[in-house]
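The complex appears here minus one protein chain, its other protein chains still in place.
After this line comes subunit A, so read on.
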Amino acid sequence: MNGSVADPADFQAATAAAAAAARASSSEQDEWSVGECGFLDPEVQRTLRSGSAAEDITQYPIHGWIDVTKEFHDACTELQPGELAQDMLFGLFEAMSAIEIMDPKMDVGMGFDKQDLPPPSFEAAIATGAIKLEDLTPSELIGTFDALFSCIVSWLEGNSMDQVLFTCLYLHAPSQIKDRALRVFCTAVRNLIVVIKNIISAAAVNEEEDFQLYGNSALLAAEKAQPATVYSALKDVEDEVVRRCKKLTATEDWMAVVNRLRFMRNLFQVIYLVEQMANADAADESINEIHKNLKVAMELLPLIRKTMDRGIQPEKGSEAPNPMGFSPRIHDRSQPPAFPRSIKIRDRPASYQFLEEMISRFKYACKVVKHKDYYSALNFFIEYSKKSGQCILSRSVLQSLFSSNIRIVHGKLPMKQFLRHSVQIFNSPPVLNAKHPVAADPKVQQHLENFFRYCINMNTFTQFIRICGFNRARQRDKLARLIENFDTIQVDAARLDSLMNQLANERAMEGNESMATALKHSTHFSTWVLYNCFRAMLIFLMSGFELELYAVHEFLYIYWYPYEFLIGFLVSALTRTENILLAQEEYAEHQSRLQSAGAGAAKNRKVAKPKKNKKQQRPYRGEIVYYHALLSLCGGMYKAMGALTKDGRVRLPLSQFDNEEIRYNRRFLPFATLTSPPPVSYPEFRNIREHMMEPSVEDLYTYAGKHFNQARNVLESIQNPDQEMLDLLQIARTNFVVMNVLARGHQKELKRQPEFDFSKHSYFPIIKLK
């Protein structure tokens, strides 16, 4: 049929010829050729659509638009519900990355009217007189300052810098502002942006949902940042305003301005000092200075809050946080297309609330300098994350304080030394004690050096601390990867332990008794590594409750694993460590008594040293008690879930959609690679569960109740319990009662699933019968 096109010269021509031929015939046969259907060779198509100039969408139409509205809709109605007509290169990724037009959250271009004037720029606003550059009244200053604080807070909450901070036109060119107070304040905000960005990018615990690191940097670049001058500039302008006040009779409004300038000065100084800590020599001084500024800032906040109504207030229904100086939609069209559009800038009271909480968080973060070893530092980080995990700047500040803290403690010693010191504090392996005769042995030193270098190279321990700095939701998948890393270090630690043991035995054989006692070594290093690994595992498992990842019917094995293994391991690791420490202390006392007996009476002072109090002798007691309580709670939940399941009160998935083994394996996936603790296979778990569920339902409820009762007893024995302990106590008590009620056959006929209320504690629910 295509006799007119004979012997095509090349492939392209052949395709074109085929297409032309097909087009000629298509009208009668109602068939489309490959070329006509927008389909080419997939490779060609891929390169065509990869954004090369050849396929610039703005060049279209090539032929001309043909209206197909009716035709298209008619064609669509032929599709079944759920059926798609899709391009062969179209997949889930393209579908997910598409922004939805006319959705107010996604569509930036929405609501623009063709007739609207573009939002005013800085120059335009000056030309039209929309903003004042000089002679601002106090209430205008107060309003603008308060609005800028709101913008800073909204930025720290994860919004784009352009869409919040740089809607303020004053920030575009502070040097052009003639009013001195406003100019200095705006310069301070711009410098604050730079400093905060530095801290956050250095700490690197941010995720895209926490913080927008990138903005239109051209706006910032226009004027150079000089953070070192901000403090004194603010101080000068403060003094100037105060001097002016002295000539006035009504000074209250001006004092409100001064307080805001002062607050900015102190806040700025804190954040600037934190940034400078990284290369400061006298970090202790910086910490003191930070404390002083935090205190002043805290004292200023009530004064500022009281005078909020003295400033001009945002107009009702307007998007601008202040009637003057803001151009809310100025950057909307310059944002990347997938950017969120609707930004709510925090209102003023809420912003000051945020700042107040942030200052308390900073104060709390400063305490990290007290924690001079890995064990207590890790505890601090875990605690801090629970309490202050939501604010990216607070988390980043903690990271900078900590990494400079290591340097404060040990001079400029690297992390390797810090870990070495930490193991020594944790369970004091004899070889790490400098006084011991083997400490100088080059062979032993070499082994130790290798081990700690390995720890650093694997990055596991440093990474654990950093992970605690991430937001709560992201910690979990990072922990999963961390746990896998522990395996190699465990192997290495075990090797080191056995080497030390072997050396000790050799020395004993040689008859060098004192060397042998000095080297007498149990599983110090592996205990240390394992302890940290178990903690990571426990946090990983339990974080699933906090993030609401588990279905109720999965609770059983999630609580079972810590009950049967993890917490038991943790308790035994800590107890063993404590015993080693106690034994060493006794030995040291014994030695010194021997020595002092030999020495003259003049040297007796050393023996008379007051005994350390009981708590210090048992450094892990509090934690051991806590884990005992957790153990009983997990046991209680495990058996309670067993009883509820057997009683038919737990909704189970439909059997045709269910495969428990797959779910089980997924939940414990990160543990599968570890050699210690060895992974527990699903069949093993099933056997254990079958055995547990053998007794009658009533008995099972009673057993669960006993566990809760035990937890209650442990928790009640704690002196000066903190809030978490009190919450756990309440959970244990309530669940104990509920279990007893169920054991007595309450609501026996009603097979309703109870409610699991995690509001008291993120790991353990209160079981509620409806």
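Simple rule for what comes next: a contact is a pair of C-beta atoms (placed from the backbone, for glycine too) under 8 Å apart; a residue touches a chain by one contact, two chains touch by 3 or more; residues count from 1.
Keep in mind that, in the parts below, contacts and distances are computed from a predicted model.
Undergrad: Could you check which of "N-alpha-acetyltransferase 38, NatC auxiliary subunit", "Vacuolar protein sorting 55", "Striatin N-terminal domain-containing protein" or "Nuclear pore complex protein Nup85" matches the UniProt name for the chain that's left out?
TA: In UniProt, the chain that is not shown appears as "N-alpha-acetyltransferase 38, NatC auxiliary subunit".
Undergrad: I'm checking contacts with the chain that's been left out. Which of A:Leu79, A:Ala583 or A:Leu726 qualifies?
TA: If we include the chain that is not displayed, A:Leu79 is the one touching it.
Undergrad: Among the options A:Ala95, A:Ala204, A:Leu248 or A:Ile662, which residue touches the chain absent from this view?
TA: Answering carefully, the residue with contact to the hidden chain is A:Ala95.
Undergrad: Given the contact definition stated above, which residue among A:Ile57, A:Ala250, A:Ala440 or A:Met509 touches the chain not shown here?
TA: Of all options in A:Ile57, A:Ala250, A:Ala440 or A:Met509, contact with the hidden chain holds for A:Ile57.
Undergrad: Given the full complex, what residues of subunit A touch the hidden partner chain?
TA: Residues of subunit A in contact with the hidden chain: 24, 30-32, 34, 36-39, 45, 49, 51, 55, 57-58, 60-69, 71-90, 94-95, 97-102, 109-112, 114, 333, 337-338, 654.
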